[in-house]
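Complex shown without one protein chain; remaining protein chains in place.
Going in written order, the chains are labelled A and B, and every chain counts its residues from 1.
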Amino acid sequence: MRQPLRPRLARALVAGGLILSTIVPGGSVTAAEGDLILKTGTDQDLQVLNPWNSVVVADFEVYTLNYDLLVNFGPDLEPVPGFAESWTTSTDGKFWTFKIRPDMKWSDGQPATAEDVRWTYQLVLDAVAKSDASADGYYLGQGYLEPYLTNAGVTKVEAINPTTVTVTTEFANTLLLQAYVPILPKHIWSKYTMDEIANATGATAFLNEPSVVGTGPFQAVEWKPGEFIRFAKNPNYWGTQGAVDEIIMQKFASTDTMVQALKTGEIDYARGVLADQFNALKSEPNVATVEGVANGYSELSFNTGGNKKGYGGSTSALADVAFRDALGYAIDKQKLVDSTLGGYGTAGSTIIPPFHTRWHVEPAKARTFDIEEAKRRLDAAGYKLDASNKRLDKDGKVINLRLTWPDSESENATNAQFLVEWFGQLGVTVTAAVTEEGKLIDDVTGPPNGPANYDIYMWGWVGDPDPNSLLNFFRSEEIGGASDSYYNSPKYDELFLKQRAESDEATRKGILAEMQNLVYDEAPYHILYYDAELHAYRTDKFGGWTNQPSVGGTPLFGYGSRGYTLLTDASAQPSPAPSADASAATGSAGTGASAGASQAASATPSPTPASSSNSSLPLILGVLALVIIVVVGLVIMRGRNRRVEEE
Amino acid sequence: MTTARSMSAARSAATVPVDSRGRTLPRQADPGQPLLVVENLRTYFSLDGDTVRAVDGVSFTLNQGEALGIAGESGCGKTTTALSLVRLLPSNAKIVEGAIRYFGIDLVQKSDTAIRRYRWREISIVFQGAMNALNPVHRLRDQIAEPLRERLNLKAGAARTKAGELLELVGIPKKRGGAYPHELSGGMRQRAMIAMALACDPAIVIGDEPTTALDVMVQAQILELLERLRRDLGLSLVLITHDLSVIAETCDRILVMYAGRVAEEGLVGEVFRAPRHPYTQKLLAAFPNIQADRRTLDVISGSPPDLRHPPPGCRFAPRCPFAMEVCTEVVPPEVTFDGVRVACHLYPPGSDGVPVTVPPAPIEAGPR
Partner (left out) sequence: MRGGYLTRRLASAFITIALITIVNFVLFRAMPGSPERVILRGTPNVTQAQLQAARVRWGLDKPVFPDQFVAYLGSTVRGDLGYSFIARGRTVTDVLAQRIWPTVILFGLGELVAILLGLALGAYTGWRRGGPIDHVGNSVSLILYSTPYFLLGMAFLLIFATTLRWFPTFGMLTAGMQYPDPWARFLDFIAHLALPLATVSLGLVGQYAIVMRSSIVETLSEDYVTTARAMGLREGRILGRHALPNALLPTVSLIAINLGYVVAGAITVEVVFNWPGLGTLAVEALTARDYPVLQGVFLLLGVSVVLANLAADLIYGALDPRVRT
């Protein structure tokens, strides 16, 4: 029934007062006073902390912060000390000696020695041996890391003494210095069996959850899967650490939100910005944009097996170099860059991207975009036009090429439209349709393991600091495995083995040049373009952003933790910007600093950001006011009603 | 039954007006005045830009303990007249002229908020076909208790008890009070409505076609109930119906309306015995007489006028068998003969008031 009014009103007021009283002396909620936290954003999922399960760039970035490679990558991707302090090789190049720092410690204080290297590498070798021995194969996690040792031909690892480890390889090569294998702490990892490390789905799988122990400059201390990973400084780091105290790597579901967060200073670095956002950010104060050249490309691949037995191509034309070559004149690669990539990219040429400044060469006999030339070449190669202007192959069949691409690479739909149009002008009909990624992988697997069921398709490859991995899948022995063009050239296979074992740079460059031209001319692939990596970062909180490699690289998400350790405190520098809040009241703590700095630099007179308690005040007051209004209203209503009845 | 005192500061008994039954009246009431006097009431609707003159100059008086029946065809304005009493009109209707004096208090002058005081506590209504007049999601006893709690400020327990008493009063067993409307028959729902209407002990109960939707047997029961209540409680009734037999049974006086105006008004016995107005005669003749010979019904040709553009003069003139030229020009004045008031040019002021009878229709042969 009705309750007396005064107690109700009183209760509302008391509640309001309580709320108010707790807000005001709330104070700052930032982390330890004075900490410089670097916040990076990416649209990739942060899914794994066990390096063996790494798939995406973010995963690799995470483990190069936690751990050292045996040999790290320098400013231009040259080998620099990592876990190992120095190294020498024997004259035949097949025996390496690595020296480990005598007083190096793991982040938990345990001594880091040669034994850790031996244990880690031996784990890989054991897994490879097990894989070779079994019919099913065996992989550590995703199996991405073993090839770094197998491609280098590693056969034996030994720890002579705590500061010396030796590695024996089957053949001479420099790939050992580029092995992207993190050195793991034996005293943590050896507690688990190989299966527990390798098999992520077992009940006792070792996930390597925080706090992670490593020798890298930062260790993961907090992990919210799918949200963020937080890193703290390694107190025992052997190298220079820079100004950063903590790193938070944040995942974003939407790049729009990520860009907004960059603008407000809630993150300091954004990876994977889209072309139009990138353009808009160029004029944003205190934000720098960097267009990194990608170490990879997008290609148009041909089923070079054509319609031979065991291959699912629709026409014999696909197996003909002349046909593929002619089609290459009907692709306007710059147009694709402009349309699909918004101008951010480079027209494609050879299979070693320009990113590899030391190894990339332009093709000797480069094609141009010339429809008439393409037609001439098709005619000359014997592909006649029939009555309805369609090309016939040498078996007299109308050529109708099926073009596809995986649904995960949706920008290829734009490329497809162009290809259909251009090839159509030549009289070659192209039917374009997207395929679900899993099914596509099934389809393009070559014989005897797969049906090789496609004509032409588009996808992309990402490379390593060494171009070797990008050369691998043109080997004939990869047919049925990684090869999706089924290219079969004894000359190529021979050159591959030669370059792999060649340690003289000039000589190797010559071999690679020959390989690039060979593949360009024979065209199992037409490289469409080299994508660009679009990153952006704030300049008002951290300075010292250095691209790795210096030409065409990006400060972070490169190869290793260098970019992080080079960062300096922007407000500590004698910068021209009037950053009066450098020392002071709000401190440089967390988000307070970024907002404070952007306050000084940008013109917006913004209050402190909402992570502090103060800006919740208007919200609470608003609600309180509403409650009071409602209560007062009810009081008045009751009074009026009473008066009516008493007439 | 006594009403609960309102919760304001106590007033001395001497200054509180009471009516003949001892009921407390509103402060401004004058017990010496008649219960209800309606003077020249005009209620107009605005519809698509036109003005519908639904009630166009209606006057009558109701005394304490009386039962008045208002009769007429559909659309003659009888319901609108009744609703105007407590201003239950839709938003496009307005009382444009006239006075409604309840014990001398002019209800027309009261504001929309002030009129609430008079609803249910002084004048209550029983609607027709209580299919949806009762709220389907509330139990019976809760709906009856509602005015007791809201208008009389009774506490929950007292209200529940009183609600039970009211149900018993109208012949519904107390234990059925927990039922929902859809679980009751039509007759029981109507009884419940009556119980609800009596909750605040009103002076006047208006029945708007209270038995129209019921079958004849139930109809009889309801009428009997109404009569009993009127006797026992001393209520005044206003019964609106097109069914003259109901009025003949239950009412003391009858008011015949046509097209928004009063045609004839007087004691039931007088009017039924010797109807003067041609419309009243036709109305009475239109009812089949079960004891007379079988013949076709004597219908009134034509239909009521469009009240947006009513004919000048007498509104019945177009259908009246006695229509004269003056009827289409001048509005007939009201004249009283032997207690019967009639507005018809057949009975001008100063005439002897002898009824002029409409000849009956010829008997037509037909199968027996």
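Here, a residue touches a chain if its C-beta (ideal position, glycine included) is under 8 Å from a C-beta of that chain, and two chains touch if they have at least 3 such contacts.
All values reported here derive from a predicted model rather than from experimental measurement.
Colleague: In the full complex, which of A:144, A:171, A:369 or A:418 touches the chain missing from this view?
Modeller: A:144
Colleague: Hey, which of A:260, A:476 or A:517 is the one touching the hidden chain?
Modeller: Once the missing chain is taken into account, the touching residue is A:260.
Colleague: Would you indicate which residue among B:67, B:93, B:134 or B:317 is in contact with the undisplayed chain?
Modeller: Counting the whole complex, the residue in contact with the absent chain is B:134.
Colleague: Suppose we count only contacts with the excluded chain; which residues of chain A make the list?
Modeller: For chain A, the residues touching the absent chain are 22-23, 26-27, 29-32, 37, 39, 45, 47-48, 50, 53, 55, 135-137, 139, 141-144, 147, 200-202, 205, 207, 222, 224-228, 230, 246, 248, 250-254, 256-258, 260-261, 263-264, 266, 408, 435-442, 445, 448-449, 478, 480-482, 590-591, 595, 604, 606-607, 609-611, 613, 615-616, 618-619, 637, 641.
Colleague: Of the residues in chain B, which ones touch the absent chain?
Modeller: For chain B, the residues touching the absent chain are 86, 88, 116-121, 124-125, 127, 130-138, 146-147, 150-151, 180, 182-183, 193, 196.
Keep in mind that, in the parts below, only the chains that are shown with their structure count from here on.
Colleague: So, what's the distance in Å between the C-alpha centres of chain B and chain A?
Modeller: From the centre of chain A to the centre of chain B is 86 Å.
Colleague: Please give the residue numbers of chain B that touch chain A in the complex, ascending.
Modeller: Residue list for chain B touching chain A: 6-8, 26-28, 113-114, 116-117, 151, 153, 155-156.
Colleague: Residue numbers of chain A touching chain B in their complex, please.
Modeller: 1, 640, 642, 644-647
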